[in-house]
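Missing here is one protein chain; the remaining ones are kept as they sit in the complex.
Right, chain A next:
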Amino acid sequence: MAQIEINGAKLELNDEGFLTDPSQWNKEVAAFLAKAEEGLETLTDEHWSVINFIREHYLQNNLAPMVRSICKTTGLPLRRIYELFPSGPAKGACKLAGLPKPDGCV
């Protein structure tokens, strides 16, 4: 467990860098995690289109979306997703969108 502080708010990350309480997420948290976890200095519109869709999907379904839905909704080609998020859709994009770690081999 690691404690971080963003704009005065204290947040907790689990041992894999995922937000312990997904409800504490906001855009500043995403930007912080982007830098700390993915080495991304800035988040572009392409990043945000992926992050925002994942976040909305999670709030509605309590689950991470399929990478197919991410591509279909954002219009980004599959290969681009892995370029945008070096750790991939799960440990990269979903983490930045404040989701808990998905089950399975990830």
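A few points about this structure:
By definition in this document, contacts are C-beta pairs under 8 Å (C-beta built on N, C-alpha and C of every residue); 3 or more make two chains touch, one makes a residue touch a chain; residues count from 1.
Methods note: contacts and distances are computed from a predicted model.
For the chain of the complex excluded from view, the name given in UniProt is "4Fe-4S ferredoxin-type domain-containing protein" [choices: "NAD(P) transhydrogenase subunit beta", "TRAP transporter small permease protein", "4Fe-4S ferredoxin-type domain-containing protein" or "NADPH-dependent glutamate synthase"].
Interface with the hidden chain, as seen from chain A, comprises residues 14-16, 18, 63-64, 66-68, 71-72, 78-79, 86-91, 101-106.
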